[in-house]
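Mind having a look at this structure? Questions to follow.
With one protein chain held back, the other chains of the complex are shown just where they sit.
After this line comes subunit A, so read on.
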Amino acid sequence: MMAFSVRTVIRRFNCRILEFSFRKITKYSFITNKLSRSSVFSRHFCVPATTRPLPSSDAGFEHEEIDEETIYSDEESFSGRKPTQLNLIYETLVKHPPQSEEEVYNFREKVINSGHVVTKNNVDSIILGICSALKNINFADSYLNMLKSKNIEINVAAAGRYLRVCYACNHVRGENKILEICSYIRNKMPLMDATTAENVLHGLSLTSEWRQGLELLDMIKETCTPTGSTYSSLVIAAFRNDDQELGWEIMEECIKIGKVVQDTVYLSLLDLAIAKNRSGNKQLAFVEKILEFLKLHELRPSTAVAKKLKYTFETMNWKGYFTSISDRGCCNICKAEIPPILISKTEFQELSTAFLEKVLVGPDVFSKSSPEEVKAFQDLMANEAPFNTVIDGLNIAYSTGGNKVSVQKRARTLQAVVAHFVDLSHKILVLGRTHMNSWPRYEMEYVRKNSQLFLTENLSQDDPFLLYAAMSSGPATCFISKDFMRSHAHRLKLAMPSLSSIFKRWQISHQIRLVTVLPNGRVILKYPLDYSPNIQKVQSNWHIPYQSQESDNVVKEGDNKVPILTQSHLDPPSHWLCLSEKKYEENYRKPFGRNDEYNRNVWRRREEPGGMSYNLYGLSSWMKFKNIVLSLQEFPFTKQTSSNSKCYLEI
């Protein structure tokens, strides 16, 4: 009898992923804190990660090793290290903001006199900055009136801060005042620095003079790249004033320079559509254009946007369902089949040639390899390619974990994986380093006989060779490695940004990950996605993957949202929205239980390049351990029937 079940093994595997992602959180929270320190206000008042939820633990899965305290330890609390003056302002504004003019004036004096950080010169800007964080337009108004009546000069920074308060509160009614302040700033500074220009742009976006923002945008670009918030405010203004063409143009530009279009944009666009829908003017084409935009840029909307989308479609007499997609890429509500990831021939060609030049060779061949080695490898590929499967030998061997595992065991793991693919009559390429020559002879002899073994120098990197081999073998070839290949993707992105999305798509659809090798030599693999994890329109139904609130931790940080991946990008999105004109029954039967994602992956079925074969080894061995009698009611054996019938297990 086995000591632990398949489930435990898988759990351990995933545990490692989660542990990794937690480490990432720690890293991010540190970075965001660092970022937030750059501004006096955001440092203290854009409540960072304290309120953000932890990544959801999956069904019955505990994570004891993770200490929450260490994750959030470097966060600042209000009462902690904050200077007393800022503390004073914040607490006064939250608890009992001064009402009358005299009180406001006294408050200002009190702040100035209680320390040396906030001085006469910067007090107005700091107080108004805190107002914008608290979205308190009333106090900002009374503060400005006080300054006017006391005849205190308002400096440009403070005036800009006031405009930001207006924007934060969406204070459209105060148009006259906003325009007055904008012209005041413009008179003082005909040439504006980027921060002031951004503040003015935010202010103007609420008014009829929003078009001046375009000019300001150019002014900002002279010294830095505009923030996502700047673009977003301009986009909202354009759509609000019915200049859709310009709005789309700016959105495209924003995405192009790598900034995030904020959620507020999508929400306000949908608000506009809802208002028009109500008045009888159906906006289906407009809303679909938003979805097309998201699809084109491979964006995943947030939960709030997904909910709004559902609501918008419901005002047009559509139906929206929150759903999940089965492993075969079938929507659990409407049963539509999500199409697979598509990479066109030219795209693939471009990717594989660029990969050789930019990543494998790069600026200096010697840093990863040597010219002779590259030449030898290219010769090998020319003579022997294409291969069905390319195996990352060292990654597989070392996935057995721990430093104390013997070389023998490592070699056996590799041998088992090779044997698995030999059984499928694949042509295999195994990559490794020359030190593998000293591994146990029996196992290595098997690998050598049954596959093409290419060993790079000990000082070379083998991953680029692996990826290149898989690419140059053609689009049908998969590679086997647990490595997420982040560094290579990054290098490719730096060299050719346009290829980054293609590489990601290729990796998602071509990387097989080893889950474990059981003691009896059975290999359990996690196969790549069969369907595209992006927004799709299938048979007039929209399928939209979205970021669920619990599982993706989106840290709100000033203007930008920093998504933290709890899953790797190779895993399928767990939350989908299905939009349809028709009504469907919501009580569908969940195949294998919806949350049991890991088990689904073990049991998945896949068409192999060499014919039909099914990865049921994992399933049957798990059954044996659990003493479960399996009765297969119906099992689809072809892809065509799979969309109509499902596979149920009666346990």
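General remarks:
Simple rule for what comes next: a contact is a pair of C-beta atoms (placed from the backbone, for glycine too) under 8 Å apart; a residue touches a chain by one contact, two chains touch by 3 or more; residues count from 1.
As a convention for this text, contacts and distances are computed from a predicted model.
Not shown: a single chain whose UniProt protein name, out of "Trafficking protein particle complex subunit", "ER membrane protein complex subunit 1", "RNA (guanine-9-)-methyltransferase domain-containing protein 1" or "DNA repair protein RAD51 homolog 4 isoform X1", is "RNA (guanine-9-)-methyltransferase domain-containing protein 1".
Touching the missing chain, out of A:148, A:282, A:569 or A:582, is residue A:148.
The hidden chain makes contact, of the residues A:87, A:122, A:378 or A:548, with A:122. Considering the full assembly, A:157 is the residue among A:157, A:359, A:411 or A:430 that touches the omitted chain. Interface note for the absent chain: among A:132, A:196, A:262 or A:456, the touching residue is A:196. Touch with the hidden chain on the side of subunit A covers residues 35, 38-40, 117-118, 121-122, 125-126, 129, 148, 153-158, 160-161, 184, 187-196, 222-225, 364, 366-367, 370, 458-459.
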